[in-house]
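Excluded from the complex is one protein chain; the other protein chains are retained at their positions.
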Amino acid sequence: MAEKFREDSEIISQECIGTDIYSMWLKTDKIARAAVPGQFISVYSRDGSRLLPRPISICETDKEKGALRIVYRIAGAGTREFSKYHRGIKLSILGPLGNGFPLERAGEGKKAFLIGGGIGIPPIVELSKQIGGVRQIIAGYRDEVFLAEELKQNGSLYIATEDGSCGTCGTVIDAIKENGLDADVIYACGPTPMLRALKSFAQERGIECWLSLEERMACGVGACLGCVCQSTEVDGHSHVHNKRVCKDGPVFLSTEVEL
Amino acid sequence: MAEKFREDSEIISQECIGTDIYSMWLKTDKIARAAVPGQFISVYSRDGSRLLPRPISICETDKEKGALRIVYRIAGAGTREFSKYHRGIKLSILGPLGNGFPLERAGEGKKAFLIGGGIGIPPIVELSKQIGGVRQIIAGYRDEVFLAEELKQNGSLYIATEDGSCGTCGTVIDAIKENGLDADVIYACGPTPMLRALKSFAQERGIECWLSLEERMACGVGACLGCVCQSTEVDGHSHVHNKRVCKDGPVFLSTEVEL
Amino acid sequence: MSRIDTSVNIAGVVLKNPVMTASGTFGSGEEYSEFVDLNKLGAVVTKGVANVPWPGNPTPRVAETSSGMLNAIGLQNPGMEVFIKRDIPFLKKFDTKIIVNVCGRSEEDYCQVVERLADEDVDLLEINISCPNVKEGGIAFGQDPKAVEHITSELKKRARQPIIMKLSPNVTDITVMAKAAEAGGADALSLINTLTGMKIDIHKRAFALANRTGGLSGPAIKPVAVRMVYQAANAVKLPVIGMGGIATAEDAIEFILAGATGVSVGTANFFNPTATEEVVSGIEAYMEKYGVDKITDLIGAVR
Partner (left out) sequence: MSRIDTSVNIAGVVLKNPVMTASGTFGSGEEYSEFVDLNKLGAVVTKGVANVPWPGNPTPRVAETSSGMLNAIGLQNPGMEVFIKRDIPFLKKFDTKIIVNVCGRSEEDYCQVVERLADEDVDLLEINISCPNVKEGGIAFGQDPKAVEHITSELKKRARQPIIMKLSPNVTDITVMAKAAEAGGADALSLINTLTGMKIDIHKRAFALANRTGGLSGPAIKPVAVRMVYQAANAVKLPVIGMGGIATAEDAIEFILAGATGVSVGTANFFNPTATEEVVSGIEAYMEKYGVDKITDLIGAVR
C-alpha cells in the first residue's frame, strides 16, 4: 500500500485559467514525489466552519522540485475559499490518495485513449506525460477550453465542445467517431454521464476501459464508507456490492462498477 | 443617539507591544471621527466558525486620518486570530458603540484620576488626550508595563505593579495613597475587583466616579440582553434592576451599579 | 423586480415577504432600526413579553460555540404594560407586521398576556412554550403533547389575534408536538427554539454560563431545524415559520423548500446587523435567477 502524507504545503503560485477555473502549484515535501497519475489529494479548509477536506486530482507533478499542480473549478464555498489564496500561504493537504491509473495496461505498441471531460481533464495531463504507447487525448468541454496547451504537448489532442465553439460539436465519443479513432485501452475522468457512455462504448467495441469516478467524500482514506460506488460483484473488502471511491478507486475497470 | 457604522476597515499596522499584547491601527471611513473616549468597537472574526463579534475599546483615534487604534491581549481564539493579521487585511467592525466617558464632568479647575488596570488601560489613552483639567493618570499592571509612553504625554503618570517591578508595589489605590493624590472625579476601566475597590474608595472619599464595565456580549448594540449588569435602581429601559453594558454603558456612575 | 410576488399568508395575515426576526434577537426592533429598514421586513417578532417584568438570569448569559452560541438570558423583559406603551407605538411607525412573542411561568401568566393584548394593534401572537414552567416542576410545556394541546386551546379561546405556537426542538418526535398544537387549535407553528446545551471553561473549571445550561442557536443547529421544519410541515396542515441558523437567503430558501411559509433570522443579526434585509433581497435575486414568480411555489417544493 502506497504511503500517504499530511503536509502543510506552501502555495507557489495560483492563477485563474478560465471562468471560475484556477490552477495552483503547491510545494510539497513528499506527496508530489510519491504520486502517480490519477491520484488525488485532500485539501483542508482554513475556515473552521468547513470541516471536510475537498478531494482534488493531481494535475501535474514536478518530481524534481517536489511540487504538484491542481486545477479546480469553483463549485461552492470550499473551492471559492481556495481561489482566494495567494503565493506563500500554507494549505494543509493529505495525499497522495487513491489508486491512480494503471499505466502498465498501455505502453509500447498499444494505442490508448486518454479522455477527460470538464473538470475531469486535470488528471489527464500527468497521465499523458507518463503513459507509454500511442497517446490519443480527447478532451470534452461545455464551451470554454482550458489546459489544451499542456495536453497538446504529450499526444495528439482532439477537442469536443457541446456548443461547437471548438473541435467536434458534441461529446468526446462524437470526437472519437468524427476522427475515426480507435484504441486498445481507455483511460477516462469526467462527469458520470460521460463515464456511463464510455462504459457502453468500450463494451460494444470490446476495449479495456479505466474510469475515474467522483463521489462525495468525508475521510478520503477509506474509513467512513461515505464515498462508495456500486460494484458488479461482491467486493472483497466490504463484502457487499460497494467499493470505496477514495481508497479502492477512484480508478476502476469499467466492468467492475455500476454507473 | 450617536450613529453607529459597519465598516470593512483596513489594517494600517499591527505590532506586538508586550507579551500577548497587540496594537493595531485601522483605517475607518466614519467610526474614528464619530468616536468619543471610552467607546468601543465590535470586531468580527473572519473564521466562519466564530460567530460573535469581540468588543474592543478604542485606544486612540486620529480624526484627521480617520484611523483608530485598538490594543488587545490574546485571551482566546478570537483575539489570537486578530493577532495573526497584518497590514492590508480587512477587518469588519461596528462602532462606535456604547456611551463613553462623560468628559464634561472634568475640566478647567478640576482634578481627575484617569485609572486603567491591565487590559483596561487602552481607553484611558484617548481619554487622557481629550479631557480637560488636571490629569492624574494611574495605571495598574500585574508585571509588564505597556502604553506608558503614550500615557506620559498627556498627564502625570503613576504606575502600580502587583510584583513591584515598576512604580508602587500593589494596586492603583496603593499608588494613589503612596503619592498622596486626590481628585474631584474618577474615570476608570479595568478588572472588576479593581472597579469594586474604586467604587468604595470613591464612596468613602465622596468622589464622583465613572467606571467602564466588561461583560460577555453577543449583539453589542442593546438588542439581546446578554451583557447586563445589576443596577441599584430599577432601570428606565429594562424596568428591572438591569442595565445593558453595551448600550447603557460601558461607562456607569459607580453609584448606579452593583459590582 | 416588481413582477415577483414574495408575499405569504400566515393565518390570514399577509406579509409582504416571508422574512422576520427571531424573538429575543432583535429586541423590539429599535436597536437594529439603525442598520435595517424595518419597512422591508415581512414582520418583526418581539422579544418574549410576560405579564410582569422579569429580571432574567445572572451573567454570564452568553457563550460562543463552534458556529453557534449559547444563551441563558432567562427571558428578561419589562412586562406587558411597558411593552404596550413603548414598543407597540414604536413598531407601528413602520410598514411591517407585528408579532408579539409571549412567555409565562404558568398557564395564567400566558392567559393574562394574551388577554391584555386582545385590543392592541398587533397582528399575530407567537407563544413560546419552552419557558420554564414552575408549576409543572421545571419541565417546559413544550415537551409534553398533552400540555401543548391544553395550553393551545386555552390561549385560542382568549386570543383575538391568530396564535403561532413556537415549538421546542428538545423532544423525541417533533410531529407529535406539531399535531398536539394543531389539535389545540393553533393557527400556525414556529420552530425551532434553541437546543439545550452546555459549555465548560476548562481553565476556570466552571460552567461558561451562570445558569449552567443555555439554548444553542446559530448555523450549527440549521440541519436539525431544517429536518424538524420538514417533518412538522408534512405532519400538519398549518403554516410553519422556520428558524434556526438562518444567516443568508440561501439558508432561508432551504427552509422554504423544506416547507416553511415564513422564515426568521435570529443569531445572524449578532454577526451581521443587516442580515434580515440581505435575506429579503437575496430571496428576490434567487427567484429572478430561477424564474420563480410566486414564492408560494417554493414552499415545500422538495419532498
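Some points to look at:
Just so it is clear, A, B and C label the chains in written order, and each chain counts residues from 1 on its own.
The rule is short, and it goes like this: a residue touches a chain if its C-beta (ideal position, glycine included) is under 8 Å from a C-beta of that chain, and two chains touch if they have at least 3 such contacts.
Bear in mind that the values here come from a model prediction, so they are computed numbers and not experimental data.
For the chain that does not appear, the touching partners among the shown chains are A, B, C.
Between the chain not shown and the residues C:Ile221, C:Ile241 or C:Ile295, the one that touches is C:Ile221. Considering the full assembly, C:Val302 is the residue among C:Val14, C:Ala118, C:Ala285 or C:Val302 that touches the omitted chain. Interface note: of A:Ile58, A:Val71, A:Leu94 or A:Ala139, the residue touching the hidden chain in the full complex is A:Leu94.
Contact between subunit C and the unshown chain involves residues 65-68, 70, 143, 170-173, 195-200, 202, 205-207, 213, 216, 218-224, 226-227, 230, 245, 250, 253-254, 257-258, 286, 301-302.
By the touch criterion stated above, the residues of subunit A touching the omitted chain are 1, 3-4, 6, 44, 48-53, 94, 215-229, 237-242, 247.
Listed here are the subunit B residues that touch the chain not shown: 48-49.
What we mean here is this: only the chains that are shown with their structure count from here on.
When you average the Cα atoms of each chain and compare centres, the chain farthest from subunit B turns out to be A.
This structure's chain pair with the greatest number of C-beta contacts is B-C.
Taking the mean of the C-alpha atoms as each chain's centre, subunit B and subunit C sit 35 Å apart. Taking the mean of the C-alpha atoms as each chain's centre, subunit A and subunit C sit 47 Å apart.
Note: centroid distance subunit A to subunit B, computed from Cα atoms, is 56 Å. Residue positions 66-67, 219 of subunit C are each in touch with at least two other chains. Shown for subunit B are the residues in touch with two or more other chains, namely 48-50.
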